[in-house]
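Note that one protein chain is taken out, while the other chains of the complex remain in position.
Chains here go by letter, A and B, matching the order in which they are written, and residues are numbered from 1 within each.
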Amino acid sequence: MLYLWKKFRKNKVALFGVTVALLIIFTAVCAPLLSPYDPYEQFFEGLTLEGSPLPPSAKFWLGTDLLGRDLFSRLLYGARTSLIIGVVANGVAVGIGTIFGVIAGYMGGFLGWSIMRFTDLMMAFPALLLAIALAAIFSPSLWIVALVIALVNWVWVARVIYAQTSSLATSEFIEAIRSLGASSPRILFRHILPHLVPTILVWSTLGISTTVLLEATLSFLGIGVRPPTPSWGGIIFESQSYFLDAPWLVFFPGVAILLLALSFNLVGDALRDILDPTQRGRG
Amino acid sequence: MKRILIYLLASVFVLMLPMGSSADAMKQGGTMTVTYKDDVVTLDPAIGYDWQNWSMIKSLFSGLMDYKPGTTVLTPDLAESYTISPDGLVYTFKLRQGVKFHNGRKMVAGDVKYSIERTINPKTQSPGQGFYGMIKGFDELASGKADVLSGITAVDDYTVRFDLSRPDATFLHVLGLNFAFVVPKEAVDKYGQDFGKNPVGTGAFSLEEWKLGQRVVFARNKTYHHSGIPFLDKVIFEIGQEPSVALLRLQRGEVDILGDGIPPARFVQIMKDAQYKDLVVEGGQLQTGYISMNVKMKPFDNVKVRQAVNMAINKQRIVTIINNRAVVANQPLPPSMPGYDKDYKGYPFDQEKAKALLAEAGYTDGFETELYVMNVDPNPRIAQAIQQDLASIGIKAEIKNQSQATVIAAGGEADQAPMIWSGGMAWIADYPDPSNFYGPILGCGGAVTGGWNWAWYCNDDIEKAAVKADSMSKAGDEAKRIDLWRSTFIKIMGDAPWVPIFNEQRFTMHADRIGGDDSFFVDPVHIPVNYENVYAKDAQ
Partner (left out) sequence: MLAFFLKRLGASVGIIIGITLITFLLSFYIPADPVRMLAGRSASQQTVENIRHQLGLDKPLYIQYFKYLGRLAHGDLGRSYKQKTQVSELIFSRLPATLLLMAGAISFELIIGLLAGILAATRRGQKTDHAAMILSFVGVSAPQFVLGLLLLYTFAYKFPLFPLGGYGTLAHLILPALTLGITGGGWYSRMMRSSMVDVLMQDYIRTARAKGVSEHKVVLVHGLRNAILPIITMVGLDIGFFMSGAVVVESVFGWPGIGQLAWQAIQVIDIPTIMGVTMVAALCIVIGNFLADMVMPLVDPRIRLR
């Protein structure tokens, strides 16, 4: 841990990422203390007589949304939605991906072959269409959205883990241990999993960025978390018909999504450089 | 001896026509460009059932009955005159002579019979089939047991006789629907399922060109059976145009009509702009946006709870949220529908009283429920406004936002959706008669699995009144019948299965170079405009 921190301190860009990520986590946790208003309250004076939202002002710092709610408060609470989905969905995806990747890589044979062909299949499926169809089947709530995203994203993890596990499993080092009579579970948990930890760590960070973007996109299409739960993508979905007159309703949540995705990308990339310089490429 | 009633509505109403004498003065010529975002789905009159193709089909085809342009007044079209037997069971139509299909063939009585049989035939899969249940032999044809409809007879080439199994005052209206429009059998046989892409009718325009996803062009039918119209040589529909782009192009003079209407985001500005606001015509729409409450599900089985909800919703604020593009509603019927009760005050917006009613019903602390809503803006927003109002009387409603098909399916189950906000799927009348606002959406017939009566409301007394009203098809009974419907809908409000929220207004924006009476631009039957009756100023 200390080693990690030392490396990080030298990398200004990664440090920026960590700071932003911590800041967003802080706002999410402390949203009730920081937000000036109830994010759900639709203020009568929050709309003009023609029903237009208000631009940023002293009363409503970032303006109001199309229902007269305080945008700043909704953004703060929206950080919770994004982070919960980011962490949960990505955690589940990494979990499923690791389990299947390890099984396929270590066991090989027909089972391994089947799993990997299934991931081929899932990768040829347009991810967003899959998510839309799943969201249509399960009426979307916070947890369902997280699950849908996990179901779409796990294949990427599975493939990376598979590649690593299978090369480990056939390595001379593991062969040697096996010839000494170690049981499969022992090999898996004592000798293979520890080698996978850096990859899992990197994916747990990088994947949050992908997940947050996918959640925002689903919400933008109107199939994300259920209103009135504040969600950054959802704010843009509700405001897009109005964005020429009220661009702040797209700009502020847009920047928030960007910063969150960016910070985890920067941290994940730095982690990858430190932990596993050989593994580069697209997340 | 049958006493035969003869209507020659055409001569009775000619003085009411807004076009009247000015129509003769207008020259034919010129073109008009209309924009749409979505593809035109089909131009087959038996199939097309969305607001976009509905009017396009009306200008390509015609039927026995039609409406006076810009009004909701029925008038014979392909029929010259008609008679109704005293018992209301036999309708005999004399057809207009010399009407030609776009392919040049003369239209005869057999075509009328064929066309309606085609709509009812299950092989056609027409969404309009159910409108013709009053014609004798419907069940046999609809179930596939017969190939022809025993209730329609082509007496001779220019006489058609309909035998009904029950008197039905809406019969003339359903003959004015697109589903009863006359099509030539040879063209249907020739194109098969692709008839909708190669329409042949007797309407004011014929299809000239159709580039899928890009443009559709209608050309003036030079042998149209009404002389002098249509005025325009061509109507060009440009497809795939974003409403906001279309608006800019209209301002630059490149297009004439916004098929999808003024984009919500630009609405406030346009209406404030002196240069443009005169190009906008406002009119009513035969539409009501409402919340349905499932009377079969607790706690909405208690009328007090339903009344409380009626008093809890701040409808004016919801109208504000959609930029005042609607008027507040207090009853199921929209104001421009015959039978609307303008003296009825509706439930007041009174949250204290609502709470008291809830307490009387035994829900002092409120309750939890679900509100289904279609996931297209602005409906989730409206649902959130409703949710906040419900919360203030203690009802915690969770919003279920889903695709249109899913919400409709949930509403069609007896025990699934306690509340539905109808927006995006709201009832728009098929024909301007109050009956159309009862049967499928408030009547017992619609309160079945898969039906559209999402409130599952079925009141025997009301049903009897409805049946009575619809059997009043005698001449001279019209006013009495409308009165009966008026009082029936107010009685329904006593049971409060719905919270009527608003009636959307239509705002049609047209280029300055397109002229015509305002009523043609907000024609209650033709959306966005009555293509036959508007003209190009530059052709004058």
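By our rule, contacts are C-beta pairs under 8 Å (C-beta built on N, C-alpha and C of every residue); 3 or more make two chains touch, one makes a residue touch a chain.
Please read these numbers as outputs of a predicted model, since none were measured by experiment.
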Touched by the hidden chain, restricted to displayed chains: A, B
Which residue of B:Ser403, B:Ser471 or B:Ser487 touches the chain not shown here: B:Ser403
Residue touching the undisplayed chain, where the options are B:Gly412, B:Pro434 or B:Pro500: B:Gly412
Residue, one of B:Val73, B:Val90, B:Ala154 or B:Val245, that touches the chain absent here: B:Val245
Touch criterion as defined above, residue of B:Lys37, B:Arg161 or B:Lys474 at the omitted chain: B:Lys37
Missing-chain contacts mapped onto subunit A: 13, 117-118, 120-121, 123-130, 132-134, 136-137, 209, 213, 216-217, 220-221, 233, 236, 240, 243-244, 247, 250-251, 253-254, 257-258, 261-262, 265-266, 269, 280-282
For subunit B, the residues touching the chain missing from this view: 37-39, 41-42, 44, 47, 49, 122-123, 125-131, 133, 142-144, 193-194, 196-197, 212-213, 239-242, 244-245, 248, 403-406, 408-410, 412, 430, 440, 448-450, 452
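To be clear about the criterion, only the chains that are shown with their structure count from here on.
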Intercentroid distance (Cα basis), subunit B paired with subunit A, Å: 46
Footprint of subunit A on subunit B - complex, ascending: 244, 263-266, 268-269, 317, 320-324, 375-378, 380-381, 383-385, 387-388, 398-403, 406
Sites on subunit A touched by subunit B in the complex: 40-42, 44, 47, 49-52, 66-67, 136, 139-140, 222-223, 226-228, 237-238, 240-245
